[in-house]
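Below, a portion of the complex is reproduced, with chain positions unchanged.
Labels A and B are assigned to the chains in the order they are written; within every chain, residues are numbered from 1.
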Amino acid sequence: MSYNTFGHMFRVTTWGESHGPAIGCVIDGCPPGIPLTESDIQPFLDKRRPGQSRFTTQRQEEDRVRILSGVFPNEAGVQVTTGTPIALEIQNTDQRSKDYSDIKDKFRPGHADFTYVEKYGIRDYRGGGRSSARETAMRVAAGAVARKVVPGIVIRGALVQVGAEQIDRARWDWAEVERNPFFAPDASIVERWTVYLDGVRKAGSSCGAVVEVVAEGAPAGLGAPLYGKLDQDIAAAFMSINAVKGVEIGEGFASAALSGEDNADEMRIGPDGQPVFLSNHAGGILGGISTGQPIVARFAVKPTSSILTPRRTIDAQGHDAEILTKGRHDPCVGIRAVPVGEAMMAMVLADHWLRHRAQTGR
Amino acid sequence: MSYNTFGHMFRVTTWGESHGPAIGCVIDGCPPGIPLTESDIQPFLDKRRPGQSRFTTQRQEEDRVRILSGVFPNEAGVQVTTGTPIALEIQNTDQRSKDYSDIKDKFRPGHADFTYVEKYGIRDYRGGGRSSARETAMRVAAGAVARKVVPGIVIRGALVQVGAEQIDRARWDWAEVERNPFFAPDASIVERWTVYLDGVRKAGSSCGAVVEVVAEGAPAGLGAPLYGKLDQDIAAAFMSINAVKGVEIGEGFASAALSGEDNADEMRIGPDGQPVFLSNHAGGILGGISTGQPIVARFAVKPTSSILTPRRTIDAQGHDAEILTKGRHDPCVGIRAVPVGEAMMAMVLADHWLRHRAQTGR
């Protein structure tokens, strides 16, 4: 019955609004004995942090995370998890005092303004309040902890589409992802995206994107029939990210157009006597359970709803109105969604790895 | 921590294997006082039942559902729910005794065979056991109950793509869905799909499909931030269906290519003083909460993995092998997934409607 908790065994509960005093999360169920300091988490927050290029919001926050509980030095003096809840907190330092009278009374199209008021009758409208993408900072922080739970796992994300422009998969290079402001794995598209996004930004418009996340090193056997499928939880995880409107695994929607023969991931016994899949159309998941191949998943991010072009709307008093959203915004929120997607994948895998260990003893 | 339970307030736990004595489910959390007899459930099962056209498996099961608990005649003599768990059961009557030695020892590509053995070390291989699409009969049965929970709701599904061929949305006619064996809402495509699927079937091949489910009449306010989003639970619900590899809400993946202006669902005050949305790119959900517009979601079904063309695989003893799957199979499992998708949507909405009532008293 959770509203603000993700996961079953590895549980993350986030709290906080964009312009409150702080945001935070509690991680419950993390196994004991895992080395953990703030320096394990901070780099992932830095990667997500706004203001790093002209393509992301200019909000300036240091986003310095503190661990408030759940760690203690072990015999060797190394700070490790103790099995008790890990509380993480980030102070909000750049809540510019501004005039919110506009968004206070008008419902911004594409935002959660209307629905929050419909449901709760009240909302903290400052900076989007609880529905602000600022909450994703805690996902990234919790994801950094989750990465340490599953041994040998490597989780990486990349931006594979901006607007209508997709990367060339033949040029995929993970090293390239670190080198450009888009997390693009294809060097050849960076210039095109730069020009395109500059245009979008200058026009006061916005665009959507598609993010791909790949997890390597996950063992076979994670997941469960039938309502505990690994891909079901990945879908839920990604769809819980702000602005996400679609999720797919492996071939995803493209699989509809494949034949059964083409979509089959054939198998052979490899030279080392281990099973080998000859392809990975399934994205590493069959029957809801991991195959041991890389887990491949994508999600679509809609265009940023905050735009400088006026849109028709209504106000809280029931009158027609117009609104345009001034201020600091990402022209393409999909860019900063890359580390968020990685974090959600890490949380799902940590959760299922613990479930798997419970049920199988492995 | 559930593996075989769906939902939080309206909870459905299914059990049973394809070739065991029976399959069943327990519905817990259904409000009391709702009129319910087997005849409320049976028509939905009949709609899903195999063997109704040459495009679905020829397995012949009556799929006659029994209600074993949770109902009682009220003062007026009408059988209603009592608030206690509702147990539903269907006997398995067509478990043909056949030779399973082939699938017993070999892992069928695209099936859960390999992963179940990796996880559990054992599986009931007869007819796919627990991973058989037969389990979806209980989803449809539970969905029929769920439909009665939310007042005034209408949930309908349609097949919008078979293989690479999509319907013409301009010709959408819900009445047409009942008239053809594909649940197609576009009469003009029926002939084309017939020819195409006959070809697929005769070739011993298979193809994928895309299903769209639309829920009308859901009130604004269903859902919750941030890990209780309505679209998150729809995504999980659809992805929990066998063979589903992608899920999207409203514009879905297409939203990536839209501009913020085009994707904005503008609002006006209607003639009756009520808010009106001028479009529904969001698919009826903003910030994870329903807007009151129709909820529109789609899912992609991969091609049936059981095909007559031999595929390379391995056997349980670690040798290379070949396999082809004889017997009764749907060339396109996406067709029968339509009533299953409707049922999952009904369960999600019943669940969220109850959560909403808890939190708001409405």
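Keep in mind that, in the parts below, a contact is a pair of C-beta atoms (placed from the backbone, for glycine too) under 8 Å apart; a residue touches a chain by one contact, two chains touch by 3 or more.
From a predicted model like this one, the values you see are computed outputs, not experimental measurements.
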What is the copy count for the full homomeric complex in this file, when 2 chains appear in place? 4
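Going forward, only the chains that are shown with their structure count from here on.
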List the centre-to-centre spacing of chain A and chain B in whole Å, with centres computed as mean CA coordinates. 26
Which positions of chain B touch chain A when the two form their complex? 1-6, 8-9, 14, 107, 109-116, 118-120, 130-131, 135, 161-164, 200, 205-210, 220-221, 223-229, 231-236, 238-240, 242, 245-253, 255-269, 273, 275, 278, 281-283, 285-292, 300-307, 309, 311-314, 318-320, 334, 355-356, 359-360
